[in-house]
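Okay, structure first, notes after.
Apart from one protein chain that is not included, each protein chain of the complex appears where it belongs.
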Amino acid sequence: MSNHVYKKIELTGSSPNSIEEAVQTAITKASQTVRNMRWFEVVETRGQIVESKIAHWQVTIKIGFTLDDE
Amino acid sequence: MSNHVYKKIELTGSSPNSIEEAVQTAITKASQTVRNMRWFEVVETRGQIVESKIAHWQVTIKIGFTLDDE
Amino acid sequence: MSNHVYKKIELTGSSPNSIEEAVQTAITKASQTVRNMRWFEVVETRGQIVESKIAHWQVTIKIGFTLDDE
Amino acid sequence: MSNHVYKKIELTGSSPNSIEEAVQTAITKASQTVRNMRWFEVVETRGQIVESKIAHWQVTIKIGFTLDDE
Amino acid sequence: MSNHVYKKIELTGSSPNSIEEAVQTAITKASQTVRNMRWFEVVETRGQIVESKIAHWQVTIKIGFTLDDE
Amino acid sequence: MSNHVYKKIELTGSSPNSIEEAVQTAITKASQTVRNMRWFEVVETRGQIVESKIAHWQVTIKIGFTLDDE
Amino acid sequence: MSNHVYKKIELTGSSPNSIEEAVQTAITKASQTVRNMRWFEVVETRGQIVESKIAHWQVTIKIGFTLDDE
Amino acid sequence: MSNHVYKKIELTGSSPNSIEEAVQTAITKASQTVRNMRWFEVVETRGQIVESKIAHWQVTIKIGFTLDDE
Amino acid sequence: MSNHVYKKIELTGSSPNSIEEAVQTAITKASQTVRNMRWFEVVETRGQIVESKIAHWQVTIKIGFTLDDE
Amino acid sequence: MSNHVYKKIELTGSSPNSIEEAVQTAITKASQTVRNMRWFEVVETRGQIVESKIAHWQVTIKIGFTLDDE
Amino acid sequence: MSNHVYKKIELTGSSPNSIEEAVQTAITKASQTVRNMRWFEVVETRGQIVESKIAHWQVTIKIGFTLDDE
Partner (left out) sequence: MSNHVYKKIELTGSSPNSIEEAVQTAITKASQTVRNMRWFEVVETRGQIVESKIAHWQVTIKIGFTLDDE
């Protein structure tokens, strides 16, 4: 983190299995349009319940990426 | 909210009449460039005062929309 | 609010029209099982968007009611 | 908001009808002693319940007004 | 989330293994008395340490369920 | 806090004398219907003023109790 | 809390003995210039330490009072 | 901070140059009507942008001052 | 702030010298792709330490800009 | 608070009797290893319940002390 | 948690695999210098992204440990 400028975007990823997988799902999707992603911050963790089971984890993250001349 | 990825953006809409109308104004404007909007969350409610009257409600919301290939 | 004990419960009411109506919907539903409700506090305001229109306001409130022998 | 100094005061207004009206009630009362009010920020929304109906909305706002020699 | 009313309750589940399992433990326990659970929100994540090892994850969640006549 | 599930409820107790007594009042009232209470957390401290004296302390707490089959 | 407008002011009272006494000290001082005080909310509790003893409790409260035609 | 009572007021000062100057501007203005100011706390830092330059820093502070008979 | 709609984006700018310069760096970078920026709000202030010296200030801001057809 | 540097540490003290005594217990314990303690800030107030009675108050504080060469 | 005094320290642990492992890493490191650790609280969850993959989870926790003579 030297002399750069970063932008943060907010995404919600989901997964039937784990918090970690839900975060990776969001990052993978973002990588289709955003390059140079550097870090993420978890801002909310929720999920859906179906028949008393966790059906999906839904994790909202902020992703920071470089805006510098690339 | 099944297996999707959502993005959230933050907008401020205004209205001389009500909080509800200010939120709809922001959503309508967003619809010019964003498709598949699903939900919003109110994050701040303020307003302008002119001659001791509420001149405009200014409501900041986060809008969530699908990033999936639909 | 003199010498009483109060309990708070958390509900989410919805309405296609307004924040006020969504709150009243939650209170009306609660009145089927809870007596002596005294006050509410809004803790979250969100909503659903369908075709770029606010389809439902979803307002989460805490309701305080008396636990005393009345 | 150029070179001015603003003061903020905190008021709670009430209304049997709506959040908007409760805010206007507070501003109208404040206008008896404060001039040059410019904006408000909603900080808390609550209300009284009487016989399972919203009897009063009670909305707490901060009002910002100019302290400059105008 | 259409025209329903939801209630939220707050539970703490525990697990020696993972955050995900602690949440499922709480939901499973709640299912003994609550029907129609729809979503949860993680509000606190803590744990016990015994001999420098994580002995139990303790995760507090809010569970939302339908209050409607179903 | 081993392998249990806990539920938290939110109560407001009051006392003309002290914060401590207001909390005990809430716990005593809750004990009429809830068993196995284990801990509380203070979430808000307020009070009524009558003729420039503190008339009642009103302390809101969350109480955690065991849901397990004991 | 019917149709009134309330103003809130923020004060810090102190006491060598207790939180309760520090709050009463602030209210007593306020009563020299403010009438119709109705409630207070504790917003911060701190204190001074002198030679490993609590020398003073310093409790910051918001006091709400009626602005109606007095 | 011994046996005194303090009042806090909330002001927003501005400056084209720096956060520090914006705070001093608010304090200087307050000194026209308030004596015995002791400390301030920064509660919000914002600013205006004109043609992609910071036109004004706008810093909101709380100022604490003595209410005692001095 | 009359009848417009605003969008907010979140950026982190950096500077070896000051908070003010870090904010301007973020705004200057944003101006390459965003027009009509109106205000910013500081949401986080951090920095890097190298050999016990502040090497870079890293200030995260939200920038608000007009979405209207201007 | 002139030209010094302070360090803050976080402690939880307990007492069967009162919040005030729990805080003093933490400070007394800290005084065995820390000198020049100046102030504390209450950050959390909780307690244990045994047989529907408050068994222990558990109060978490931050203690500030001077790091200067004194 | 009876009559003890606890100290809390704040650590950030990391792991390429999971939140749980990152927390254990921090606790293991702390155990080299701290005895009698009892509980932890997760205060922040973030991570590094390298080539659109989560490279490291970075979890900040507070660890509570006994200060008593044991």
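First chain written, first letter: the chains are A, B, C, D, E, F, G, H, I, J and K, and each begins at residue 1.
The criterion applied here is as follows: a residue touches a chain if its C-beta (ideal position, glycine included) is under 8 Å from a C-beta of that chain, and two chains touch if they have at least 3 such contacts.
As the structure is a computational prediction, the values presented were derived from the model and not from experiment.
Asker: Which of J:H4, J:R35 or J:K53 touches the chain that is not shown?
Answerer: The missing chain is touched by J:H4.
Asker: Can you list, in ascending order, the chain H residues touching the missing chain?
Answerer: Here the touching residues of chain H are 18-20, 23-24, 27-28, 30-31, 37-42, 63.
Asker: Touching the absent chain: which residues on chain I qualify?
Answerer: So the residues of chain I touching the missing chain come out as 17-19, 44-49, 52-54, 57.
Asker: In the whole complex, what residues of chain K lie against the chain that is missing from view?
Answerer: 9-14, 16, 25-26, 29-30, 48, 55-56, 58, 60
Keep this in mind: only the chains that are shown with their structure count from here on.
Asker: Tell me which chains count as touching both chain A and chain K.
Answerer: E
Asker: Out of A-B, H-I or A-K, which pair touches the same way B-I does, with over half the contact pairs the same?
Answerer: Match found for B-I within A-B, H-I or A-K: A-B.
Asker: Chain G and chain I are the same sequence; what rotation (0 to 180°, nearest 5) superposes their CA atoms?
Answerer: 120
Asker: Between chain C and chain J, what distance separates the C-alpha centroids? Give it in angstrom.
Answerer: Result: the chain centres lie 38 Å from each other.
Asker: Using Cα averages as centroids, what's the distance between chain F and chain K in whole Å?
Answerer: Chain centres of chain F and chain K, defined by C-alpha means, are spaced 30 Å apart.
Asker: What are the residue numbers in chain E that touch two or more other chains?
Answerer: Only 9, 18-19, 30, 48 qualify.
Asker: Mind giving me all the chain pairs that touch?
Answerer: Between chains, contact exists in these pairs: A-B, A-E, A-I, A-K, B-C, B-D, B-I, C-D, C-E, C-F, D-G, D-H, E-F, E-K, F-G, F-J, G-H, G-J, H-I, J-K.
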